[in-house]
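Notes follow once the structure below has been shown.
Missing here: one protein chain of the complex. Every other protein chain is in place.
So, chain A:
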Amino acid sequence: MPPLRLLSVDPSDRGSQRCRLGPGLMSTLGLRLGSPLLVSLPGGSCLCTAWPRPDLAEGFIQMDLKCFSPGLTSGLPAHLTLDPVQLSPLPCSKLKRVKVTVIVQSHDFKKHTHSSLLHEFVKDMLRGVYVHREYVVNMEDFNTDIRYVRIVWVGPDPAAAAGVITSKTALEIIEVQTVQHYKSLLLKEVAPPLGGLEEVTASLREMLQLPLFYPSTLTSLGVSCPRGVLLVGPPGVGKTLLVRRVVMEVGASLVVVRGPEVVGSRPGESEETLRAVFENARSAAEEGPCVLFLDELDSLFPRRSGSSSAENRLVAQLLTLMDGMSRSDRFLIIGATNRPDSLDPALRRPGRFDREVIIGAPTLLQRKAILTVLCERMPVCPTVNMAELAQITTGYVGADLSALCREAAMHALRENIKGSGQQLVEMKHFQEGLKAVGPSCLRGSLGRTDLSPVLWEQIGGLEEVKTKLRQSIEWPMRHPEAFVRLGLRRPRGVLLYGPPGCAKTTLVKAAATSSHCAFLSVSGADLYSPYVGDSEKALAQLFQQARACAPCLLFLDEIDTLIGSRSDGGAPNSVQTRLLSVLLNEMDGIGLKTVERRGTERILQAEGVEQSHTDEELECQEVCNKDVMVVAATNRPSSLDSALLRPGRLDHVIYVPPPDLQARLAILKVCTKSMPVDSDVRLEELAASTELYSGADLENLCKEAALLALLEENMEASSIRHTHFLQSISKMSPSLTAQQISAYLLSPQ
């Protein structure tokens, strides 16, 4: 038999429970006019009565959804084709008894309608309808407050699940619900999972459920349960999603306040709407747990200012409403904001928003959990390692990660279209996605830099310095368990000093490339501002952002000019000294602000439970690398403040010496790697004759030699000869002096 195309229902058929088929199909199925018919659809099934189409055409089906399984409440999908085997005749007898739940539109209707009246109405409405156990009957065509009727039980025959209701059927109404409540119950069954927020979810759930499960205990203790929760966290960490999720899990109804809906143009209108919202929540709370959710709280209720603006009155109204909640009002107010400081302080006291839950940017383990949840429904290649992915996505919040997954999937799709036939999302797709999606913690940050990757091998010589840098930057990332075992802490800061042109900046670049940290670099242009206090604020904010996406490398180049010293006789109140105090505080201050908390405090301990090795490693890493590491570079270490150089701040002070003979040779080798050097060039000899040359000088030397070759042999030069090098050396003079170098050797601290 040909498949049937599903068309939308004819308006005149609405409410008739008819299913329009071709007469041929009806005869094949053995259906009479008006015989009950069960249609199974994706997502549920629907009970209809069969009628021939007015135009008697075959191959189409139209259904009026009158009685259907709860899964179809949201309606039918468009463009559906059905197979005739999905239709099956269902013998229906006359029912003697039926038990139902009535779902009405408004609380008012529920409150004011007497049960006997409701019984009469529902009975009239259901007459002649074919019903099925556990199905929902749609009553919207009657245009009244009674929206749906859920059939709970049909009798008398327990074996028969379906039947027709006649005027003699006895009807029993078990419960009356509102549509809102009913829908929230439906959603509970299809809640999407949420990664990495288990602790917060548990505490919210407890607050919602305690007063419901143990009301007598709470009254006997004489305490009232907390009724207000403030969620604080940067944008994109999932505050709104968390609330929706918890509400679904608990089966509570949710009343959402959106900013623009509340604020009205007339004076007093906003307050009135707010009162109506609370009233709404109160009536919803009568049926079960209820949450009043105020999203973007800071925009609605900002700090009250001196002038009598409209916001002041709105804040005052909220305060009075929250105070006016009596103990019998069993609803919870949840506010969400990403700028808690701009809220009115009066809102943040116990009795109003009792609890403040801080959701920080996700930590490594949380990111892994989020990624696992996100990738659950994606066809991800089994070789993709979530832990590795979580490691390279420092500073990504939940929203970023979901964008990343989407990008990766899009890349995979594009490749698929091109015809490589791969259906799986692989690691390379994620890496492509990483280029497009940046961490939102760092968005708009001062020191965000795109650095071109530099490998350790591209820096000639300086082996000792490289090892030291690796020790302090790479090791804590690569071998956290060793650090934890020996009770080591990763250094707070590293200072590189040495004569100019000796690859200090390049070394930092290489370090940033080799570790998967976020990398921020800041210069004086970013920090200084004509406004008093602005520079300090910018620096503090920079540290805050860096901590949000820890582990993070913060690079302060030319720190001597950026940050002053208190001892060199400069003005005691200059910007530099103030910046210095900010830096000292941020690096080794008394602690973090509470709003910057991330995840829960983890303490490593020997637990009895055997953990898998990778988990343990990740945990070590998380504990070990939760700080920002400051890397500073200078060529005037003597002008730095001594407080900055003590252990705990810039612990490692590394001298980057001018290249010695070996190093010069290595540098020359690196520099001439891409040059066609003639066989007669003796690099050893060159290295020996370039005493006091810095790395930058040597690079310049090679460049000069190449230019000279071009000059002498017209543009056809194919190789650089030794004489070219010698000629350039004779023209150049080293930028370093022996005096300078000896000064560095004297003045480390």
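Observations on the model:
One rule holds in what follows: a contact is a pair of C-beta atoms (placed from the backbone, for glycine too) under 8 Å apart; a residue touches a chain by one contact, two chains touch by 3 or more; residues count from 1.
Convention: contacts and distances are computed from a predicted model.
Chain not shown in the complex: UniProt lists it as "AFG2 interacting ribosome maturation factor", one of "RNA helicase", "Putative exosome complex component RRP41", "AFG2 interacting ribosome maturation factor" or "DNA-directed RNA polymerase III subunit RPC6". When the missing chain is restored to the complex, the residue among A:Met125, A:Val154, A:Ile473 or A:Ile654 that touches it is A:Met125. The chain not shown here is touched by just one of A:Thr144, A:Ser574 or A:Ser689, and that residue is A:Thr144. Although one chain is not displayed, its contacts with chain A can still be listed: residues 12, 15-16, 23, 26-27, 32-34, 51-52, 54, 56, 109, 112-113, 117, 121, 124-125, 127-128, 141-146.
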